[in-house]
Structure formats: C-alpha cells, structure tokens
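Here we show just some of the chains, and they stay where they sit in the whole.
Per-chain residue numbering starts at 1, and chain names A, B, C and D are given in the order in which the chains are listed.
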Amino acid sequence: MREYINGNEAVARAVRLARVDVVAAYPITPQSPVVEEIAAQIASGELDAEYIRVESEHAALAACYGAAVTGMRVFTATSSQGLAYMFEMLHYVSGSRVPVVMAVANRGLAAPWTIWADHQDSIVCRDTGWIQLYVETAQEALDTCLQAYRIAEHPEVLTPVMVCLDGYVLSHTEEVVEIPAQEAVDTFLPPYKPQRVVEPERPLVFGVGAGPDLYPAFKQAQQEAMDRAREVICRVDEEFYRIFGRRHGGLVDPYRCRDAEIVLVTLGATTGTAREVADRLRQEGIKVGVLRLRALRPFPAEEVRRALAGCRVVAVLDRNCSFGYEGAVCTEVKAALLGLKEPPAVVGFILGLGGQDIRQADIEDIFRRCLAAGSGAVHQVAAAQSR
Amino acid sequence: MAVKIRELPEEELVYGSFACAGCGGILAVRLALKVLGPRTVVVTTPSCLLGVTTFYPQLAFKVPCVNVTFPSTAAAAGGVAVGLKRRGREDVHVLAVAGDGGTVDIGLQALSGAVERGHRFIFLCYDNEAYMNTGVQRSGSTPRGARTTTTPVGLRGRGEDRPKKDMMRIVAAHDIPYAATASIGYPQDYLRKIQKAAQTQGPAYLHVLAPCPPGWGYPGHLTVHLARLAVQTGQWPLAEYEKGRLTQKKIDNPRPVEEYWSIQARFTHLLS
Amino acid sequence: MIPNLPTPHLKFRTGSWRTVRPVLQADKCNNCLLCWLFCPEGSIRRGQGHVTIDLDYCKGCGICAHECPRHALQMAEEAPSHLEGGAAGA
Amino acid sequence: MQIRWHGRGGQGVVTAARLLGRAAAVYGGKFAQSFPSFGTERRGAPVTAFTRLAEGVIRDRSQIYRPDWVVVLDSSLLGNQDVWQGLGPGGSALVNAPRGLAVSPPPGVNLYCLDAAGMAREISGHLPVNTAMVGALAGLTGWVKLEAVQGATADLLSPSVVEQNLRLVEASFRWGEKIRKGGRKE
C-alpha cells in the first residue's frame, strides 16, 4: 500500500506490523510522534500491546528489559538527551543479550541546547554493544525496524538494535512509503521465541555477577555475536528483498563507487543529497561515488576496504565530533584502510551539527576540495565547519 | 503578610519570551520574579520555559539563568546554592523552575535529594499537567481522564487512566520547611506564598497551576479564568505545609466540575 | 565561544504575533492593576490613574480584557500593518 | 517544484504542506516530500513548512532555499522579509488576503491573492484556511487534480470537519483553475 508518511510514522507502523508486545518510552523531540502514534494505535485497537508510560528513559529501557526477559517482543524510541540518560541501561541490555529494538531520532546533544539533527547522540553510543543501523529514507526506517527484530532475535546474535533516523530530516519529513502487508510481515517475522525466560519452573539469574575469571568470556561472546551479526544483517536484508522486493544494502550501500576517484562516506539521510550531487558531477565527467554505511556496528571494515580500495581520495562526512580527535566515522574508516597496499587519502569533514543544513552545495564543495587534494596525505578537517 | 500589588516593582524580569499567547507558565514565573526581585538566579531545565526564554537569539530573563539537564534541576540548584553561600552571596535567591514533568517524573529524585540535604532554594513547579514542550504527552501530573497525545481517546483509550501524583504530599513527607500549592488564578495567595518561600531558611517548594491554551485546548484569554475555576471546582486544592502541618483551603459549595471540563478540549470526551 | 550569553537579548518583537490587540478605554480604568498582574508578558505599564499597554511584546492573548472587572479593555482586530520584526520558531 | 508555506502556529501550515504532498503522492501518482520548519511551534508565532513535488523519487534532503511558490496563509506576515526570501523572478506567491495588498512582492514575482478567509466564512464560521490554500494552489498550478486534494483532505482531517473542508477545497480549486485557464494574474 502506497502511503505518504514521515519517518516517525514509518517507525510506528513497523512496530504495529511487528506485533510488538510491550512498548516503554519517554517523549522527546523529535521522537515524540513515534510514541504518540503508538499510543493512538493502541487506543484505536489496531495494535495489541502494552504501553508503559515511564517517568524517564533510564526507566524506559529498564522496563523493556524486564518485559523482554519474560519473553515479550519490546520496543522503545528516544533521542539525544534521552539516549544519553539511558546510557547505563544500554550497556546493561546488550550485556544481557536482550533483543530490544530502539528507534533513535537523531539529534544533537546539549550544551548548548539543540533539538535539531546530528548523529552525535547515537555515535557516542557505538561502544555500547548495540547494533546500529542508519537509514536513509522513511521507507528504510520502516523496513529496517522489521529487519531489526529478525537480527536482534536471531539466536546467534541476540543483541539489541538501534535504528537511527535523522531527526526532522527523516523523522518529520513525509514522503512516499510502501506499507507491507501484515501477512507478508508475519511470514518474514514470526513471533519471538526466546530460549530463556523468567519462569519459576526453571529459575535463572538474569544478569549475573562474574569474576575476573568469567567476565571476559561473556564479553568475547558479545563480540562474536556482533561478528555473526554482519552476516545475519545481510541475509535478513536479502530475505526481506525476496518477500518485499526491496533491499537496503545490508551493511553498506555503495553508489557509483566502482570506478570512482573520490568517494564520500556518509550515514543516514544526507546520502540522498549526496547522490544528487554525485550524479551531477558524474555528468561533468568527475568520477565521484558515495558509500553509505548502513551499519556502524558491527563496523563493516571489510566492506569499506573493498569499496574504497581503488579510489584516490576518500571524504568522510561526519555529522558528529569526537572532541579532541575528529569525526568518529572518519577515524573508523581510516583504521579500516590501514594495511591496504596503497590506501587512498582520507579527508574528514564535520558538518551538519545541531541541525545545520547540509546542502548540495556543501557536498559539491567537499568533492571539489578532494579533487584538489594531494594524493598521498591524510588530512583532517578536525574542527566543526560553520558557515 | 499580604503582598501589596502597588509595591511590587515595575521592572519585568522575564520579558519578550516566546511563550504562546496566554501561557500560564510564563505568568507564574513572571509573578514569582516580581516578588523575589532582581537578586535571583533562575535554574531551569528542558520545558516550555527553557524553550521560550533562553534559546538564542531570544533571551528573555533579566536575571541570571542556569540551564541544566532534565533529570537534575534540583541538584544543580543545590550546587548553585552551595556555591553562592560559599561566596557570601546569601542575599541571592535560587529559584529552580521546572514543569510538572520535570518535577514529578524525571526530576523527582533530584528534588527529593536536594530537599533532604536542606539547601536553601525555592523549587517552583509550574504545572500545566502534561509535557507541553514536546507536544502534550501525559505526565505523572496529568489528571485522570485528560486526553493527551499519549493517552488518546479511542476504542480502547479513555484518556489518562491513573490519578494525578500528589506532589504536595510527597514533598510534605520530606518535612520540607515550607511548601504550598497555588494557582495563578489567585495571585494574592500565590504572591504571599512566594514571599514565604523566599523567607524560608532552607528548601521551599511551590506548586502552581499554570493552564496551557494549546495543551488543554482552550482560547488563551481563559487562562486565568481556568486557573480560578480549577480551584472553585475542587480540582486544584490550595494547600500549605508549614511547621510540619499540611493545611488545605476549604472550598464551600464547589462549582460543578463539568463547568471546568467543558471549556477544555482535553476533557470533552468525559462529558458525552 | 562559550554557551553562556548575556541576558536579556531580544531579537524578535513578539508583538508581531498578535492578531488582536487590547484597547483601553482609559476612562473606565480605575487602576485596580488586575490586568497588570495577570498579563503573562508583562506588557502592561502602571500609570497615573490608568494603565497603558506596551504593544512591542503584547501577544494579544486577551487575558487582560477578560479579567478586567470594569471591561475597560477590549480586544480589537489587529491591522496587518503593525508588523515589522517577525519571529522564527525556537 | 518547491513550495514554501507561511502562517502562524495553530493555522495548520504544516498540514497544508503535507496535504499537498499527500495529494500528489497518494492520489496523483507523483513523488512528494513535505516537512515543517524544524522546531517547536508556539501558537501565534510565525511558522513555515515546505513541500517538494517531482515526477521521480526525491533524494535531496536539504532545505528549500529557492522556492518556486510561496503560499502565505496569514497576510499579517507579509511585513516580514522572511516571506519573500529566495523567491526570484518567475516565482509565484499565493496569499490569503482580500485583494489589494499594501506590501508588494519582489520584482518579477507573480502574486495571487485569494480571500480564503472570506471563502471559508461563507462555508462555516470557524474554518481554518489551510485547505483552501492547498485547493487554490492546486487549481492555479494544475499539479494535482481536485479529487486528489479532496482525497488527501479526507485522510488527514478529523471526520467531523471533512465535509466542510471538501467544499472549501472545491471552491478554492475552482478559483485557481479559473485563473489558470483564464491566464489571469494580479
């Protein structure tokens, strides 16, 4: 069914299609419409779920955790300050291997206060043990939320998933979205069947304490699950394609990279703008491409290496800043390229913080600067660019 | 100890904000600052108040304002109070302001801790009975029955289904030196209570009803009217806690609550 | 650059938001100051004998008119021409 | 095609932007994108919203700086320079105003004035003008059919007010269509 909805509504629709049991969430701009829409779906009877109206985000994720260990399929959504406020619980949920799915409507972090888009909020959570998928369109937001449950609940993965969509730019922007049929979704995503749940008949401790002898093994298991998730993410995307006729690239989504001299690495919505620019420059005969990282965790190091090995300059567009170093994606891409025989030069650009609009002209400027860049050197445009 | 209106200073200490026309919250803060005067530090937190007064380029306070994260308003206020004390600035009032969400939900713990520690500060909760800044979601202070965007009315939804958290009793249970509820519909009473709070040698708590036109669904000119009606219909008791005693102003012949409900979109479903 | 900035700092005159404006019939006003007390914007000035209205930041909410016990204030349609400095959402 | 909408908090500006997009996308077989000016909306404060229309998928995510059309729901905003920003020669503006504006648009801009408030009043006392402006724009430009606007209107508005709005949309669409077909401009 062809619909015209925004990213938040697409997420809420996915929650309904996934037949989520329990939702616990706390409002925050620009995520609020997600939970409002879920509340409306429950009130109208379209969705049979419990919505726990928690008093904070830390509690939101704790309530999700509590419900999940009883075997529920759970969902939460947040943004920015809310994500930061549940930071302790993020580690706890991933360490507990509980398959929560969370939508993050990306927004910058205070201080200063902002309610507008950048990726700082979720990028700073890349070490929390969550799978992180960044989407480009409202359609992908919907599709990826559905895929996220398949990935998170996969017995070989059992790792929570964040689905990140740019605040406003996706969350509040309506566009054409194809809504999958419920029956098809039911085929794609069967009910959650956890192996270990809270039940008096088989008592377990959830979240044990572990001494120095045992603890590392749990962490190793977490890391291995992430490694397996690489493949699962790709497989699930393919399976989704077979049923729904759409795929989103698995871990990475290269665009005109094959023979590109300059490739721009992106996350999320800005990719669309970059595609426009790439097409335009290609018409001028300038060989540029765009590599969208759909997964930031697990980090697709192998795929990045493969996609970028042949080009001369890699530009990385970071909508975040790891203060005192550079954009986080830039660092990670560089790390992935070390060891290549003749690695491309990498130039980092920090742009679009706190809702700063990323225009076609900005992206064109990036490409043109890279064209001019010397071949060998690694540049760092470490500071945030302001206009 | 009545406050004389004529003696209140002319200077407006919050002016030019981006609040909606007819906002009860900004009125509550304006009146508080009228009594406390320019030697006041406002400590505030995400809420309509922060959104409409301290987003550059529109900064509407004439007193210093310390913004902090949503869960820790009172903790920051405590820090400010301790710091000012050490600097010998005990002539300065510390006025922490939060909406109901920032008070009864996500800010409760910090408030409880700060009150327990006995810092000298005033905590002002302007209660518009929902999360307004983010688009009218229910809070722990939303009254039973009210429609909000997270407690919609539908086949399986009848608006908020839990009673309003009784913050006044919760704070009183902390044996706070002074606490009171108030309504901007009864300014004399409210001003007097602010003054009492200002004179308290320790934490003081004020909880003031502050109607919100878009959030409650009524035209802005009725703000004060509704704040009065809430008291007259018994929906908003005027209470005071002092020297360990909680007293509540009796309402003789309360007006029917329907009168209050009928002019607010959030309650219309209760009337049919 | 540190996000601690001098206050007040007003870029926009929110009076431009107004679509109706309060008009005072000075002779009816007995200076009871209820409007002064109730104006959320602090846009009413106490004067000799009667109040005056500072329209720069009056948003036209109508509280003053509604609360005036002597109906000395009335809301009137705003002329479109009153507007200069607009405002952006925050 | 890029449209910028101007109005005040509470007037349904964002809905208007969405309505046009929906009409084009769901009922017109086109592609569309609509978004508010990113931020919270306070009642009475100036608000803008945007719509992009295209025949193919819309990938650009940047904001709209050079609109082809500006639609103003509230003429009291015209004093504000923001309203005309980026609108160049060949651009068009549709304003809710009885004819005869004190303010004039930048040179080369086609100006259309619709007394949408009056039109709405004729149908019912308390109708907002947002749907009327969408109808008028559709009529003026021919981007989408009347039925498309009406379909989107029925989807987005609450059932109790749909009926009146459909009539309003029709009236304003006809108004615009007439100008388009007649080539008239003010």
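In this section, a contact is a pair of C-beta atoms (placed from the backbone, for glycine too) under 8 Å apart; a residue touches a chain by one contact, two chains touch by 3 or more.
Just so you know, these numbers come straight off a predicted model, no measurement behind them.
For the assembly as a whole, chain copy numbers read A x2, B x2, C x2, D x2.
Here, only the chains that are shown with their structure count from here on.
Comparing chain pairs C-D and A-B by the number of C-beta pairs in contact, the larger count belongs to A-B.
Taking each chain's centre as the average of its CA atoms, chain B and chain D sit 39 Å apart. Centre-to-centre spacing of chain A and chain D amounts to 35 Å, using the average Cα coordinate of each chain. Across the assembly, chain B contributes residues 18-21, 51-52, 54-56, 133, 135, 213, 220 that each touch 2 or more other chains. For chain C, the set of residues touching two or more other chains reads 14, 17-18, 59-60, 87, 90. Interface residues of chain B facing chain A in the complex, by the touch rule stated above, are 46, 50, 54-56, 67, 69-71, 105-106, 108, 131, 133-135, 137-138, 140, 149-157. Every residue of chain C that touches chain B in the complex is listed here, in rising order: 5-14, 17-18, 33, 36-42, 45-46, 57, 59-63, 65-67, 75, 87, 90. Listed in rising order, the residues of chain C touching chain D in the complex are 14, 16-19, 59-60, 78, 80-90.
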